[in-house]
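Take a look at chain A:
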Amino acid sequence: MLRDAALVAGKDLRLEARSRVALNQVAPFALLVLMLFAFALDPDRGILARVTPGLYWVAVLFSGLLAVQRAFAVESTDGVADALRLSGLDPAGVFLGKVAAVAVQLLALEVLLGLGVVVLYGADPSSVALLVPTCLAATLGLAAAGSVYGILAAGLRVRETLLPLLLLPVLAPVLIAATSAFESALGGFPGEGWRWLGLLVVFAALYTGLGLATFGVLLEDG
Partner candidate 1 sequence: MTAVLAVLATLADAADAAVAADAAVATEDRGFQWALVLACWVAVLAAVALVAVRSAQRGRRLARQIPEEQRRWM
Partner candidate 2 sequence: MNDGTSSPGTRVLGALTLIGMAVLLAFALVISPADETQEETVRMFYVHVPTALVAFGAFFLTVAASVGYLLRRSEGWDVMAGASAEVGAVLLAATLVSGMLWGRVTWGVYWTWDARLTLTALLFVLVLGYLAVRRLPLERERRSRLAAVVGLLLGPATVACHYATTWWRTLHQGPTITTADAKMDGTMLFTFFLGMVVFGLLYVWLLVHRFRVLWLEHRVEDLGLDEAIAERRREAVGVS
């Protein structure tokens, strides 16, 4: 299963490395979102500093949505999904591979957005001990939930509208928990942050479990 996962993740990341869609389109989009927030809230520096965690995660969420859509659009076009199914790969392995590929892209995106937040909004990323595990857990949750719904919506004519409708409410807990954890990390009272991190871990575990168990059903005939 893990070998299959590595195969799929490798394939996706190689595809990405060659096509550079994430680099050339998703990353600029994410930075653009950050800039738009700054334009909208500029007159009051205080507001921008207070809402930085929320803006950061909203930006991650929206650009993450694009990354997920992209990851599964790749499958549905050239009949790759059929090839995957026929190849006899373990569905759980395919799922893990997809999650890993999406998570790697998301992490790169988060680092980029983190730099943007530090430079543009003046955030202070000194409490790394909480920020890094929060990012990891939230990313795993986003990638796992995104992969479950991504394969579900892949190949449907209405996927552009259906995927956000299904995915955003499901990801709301991640947004809330990650934002709160960041708030307490940036605000200098990390005590509460750890509880939110716990919630993120639960979420990631829940969706990884769900994906492992149901991916076979979802993959059955595309």
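How were these picked? Simply put, all candidates are chains of the complex that A comes from, given by their letters.
The definition used in the following text is that a contact is a pair of C-beta atoms (placed from the backbone, for glycine too) under 8 Å apart; a residue touches a chain by one contact, two chains touch by 3 or more; residues count from 1.
Computed from a predicted structure; not experimentally measured.
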Expected hit for chain A (complex, candidates 1 or 2) is 2
Within the complex, candidate 2 is touched by chain A residues 148, 152, 156-158, 162, 165-166, 169-170, 172-173, 176, 206, 210, 214, 217-218, 220-221
